[in-house]
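Pasting a structure below so you can have a look.
One chain of protein is taken out of this complex; the other chains stay put.
Moving on to chain A:
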Amino acid sequence: MDRSSARDLLIRYRSGDCTESERQLVESWILHGAAGPPDLSDVELLDDLLDIRLRLESSMRKQDLKATVFRRWLPYAAMLIFVVSAAIWTYSRMNSGKQGLRRETADVLPGGNTATLTLPDGSIVKLSDTQGGIVMGDEVKYTDGTTVPGTNGQSPGHGAGAATQNASAVSQRLTLAIPKGSTYRVTLPDGTRVWLNTASTLTYPSRFSDSERIVELAGEAYFEVSEIRAPVQRASGNSGPSRKVPFIVRTRSQSVEVLGTQFNIAAYADETAAKTTLVEGSVRVGAAQNTASAVLKPGQQSVVSGKQISVAEVDVAAYTSWKEGYFTFNGTELREAMRQLSRWYDVDVIYEGNIPPTPFYGKISRSNSLAGVLDILKEGNVHFRIENNGTAYRVIVMP
């Protein structure tokens, strides 16, 4: 057989126009003509398998989206009609200034970056949603270097050196409050960087003292604590040894003392336990209700529940990925996952019927709409419905 008839045979095989023995010959060649292990390295093989997987996941999402687009939009269309007619009804009755509908869109969209800063004099400054964070220095500035309007004269220390002891400055406290659906960053006067998660507040002094740095947290935050050294107070001489100034985070149920490290604290009032996850360095976690304490190593997480402290190794990324804009579920129980969604999308969650504990695994971008996230979670065999009672949204969880 020559090349052109070999090619001809392959083409005839493809069109089904060949004899039984020709068919067997071609199939036999495909099966047995290239035996043996692949000449790919482990990395190449793995790389290719992961590539196929990622491509498939991406195509399937697009496919699912197309398939469900009608089913998905139908209830929203109905909801939209309801909202529009309710809006017209409300508009036709209301006097100007009376409260209208809180939202007019059907799906619940994720929030962005907003926050308020309460200054020592009690005035409240609304921070720009086009900025992601503020820096506490001689002035309060946004991360792009522009001064935050309305904070003049409230700045931490006018030209004061860090070492200057000033009791009154220490007592001046500021509160950064993050509403539901937002995150915000702050760089504290000592250079410590804090990422605040949704529905959280951080209270801190306008200037830290040399003996300790104390902040108060409600909610969740990721800390990158800068190491600060201060000279040890001695009767004689001023070139003595220095010591690290501890950084202490207090929450309702615990206090975390650190000396320069990275860690995440989740201490929401609606969670039964406060979780501290250590990324780098070393921290000591003490329960507020007794003297129990534990020292964490990187990769460990402490769980403070009442007087109990337990420590376990965890997947750190799962507890810090909110900072990069993800919900990460790693065996996360349904109700805890729903509390996270509730805080981000500002919705109430109602459980209907008997829903068994369901762990979820996966990573979902927080830029998804609520319906988008629920659509993914329903793969775990739980069902959801978004309802609007005219003023607020709520999610009904069904078995």
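The criterion applied here is as follows: a contact is a pair of C-beta atoms (placed from the backbone, for glycine too) under 8 Å apart; a residue touches a chain by one contact, two chains touch by 3 or more; residues count from 1.
As a working rule, contacts and distances are computed from a predicted model.
Visitor: Which of "acylphosphatase", "DNA-directed RNA polymerase sigma-70 factor", "ATP synthase subunit c" or "Polar amino acid transport system permease protein" is the UniProt protein name of the chain not shown?
Guide: Answer from the record: the omitted chain is "DNA-directed RNA polymerase sigma-70 factor".
Visitor: Residue-wise, where is chain A in contact with the chain that is not depicted?
Guide: These residues of chain A touch the chain that is not shown: 1, 3, 6-7, 10-11, 13-14, 20-21, 24-38, 40, 42-53, 55-57, 59-61, 63, 315, 329-331, 358-365, 368, 376-377, 379-381.
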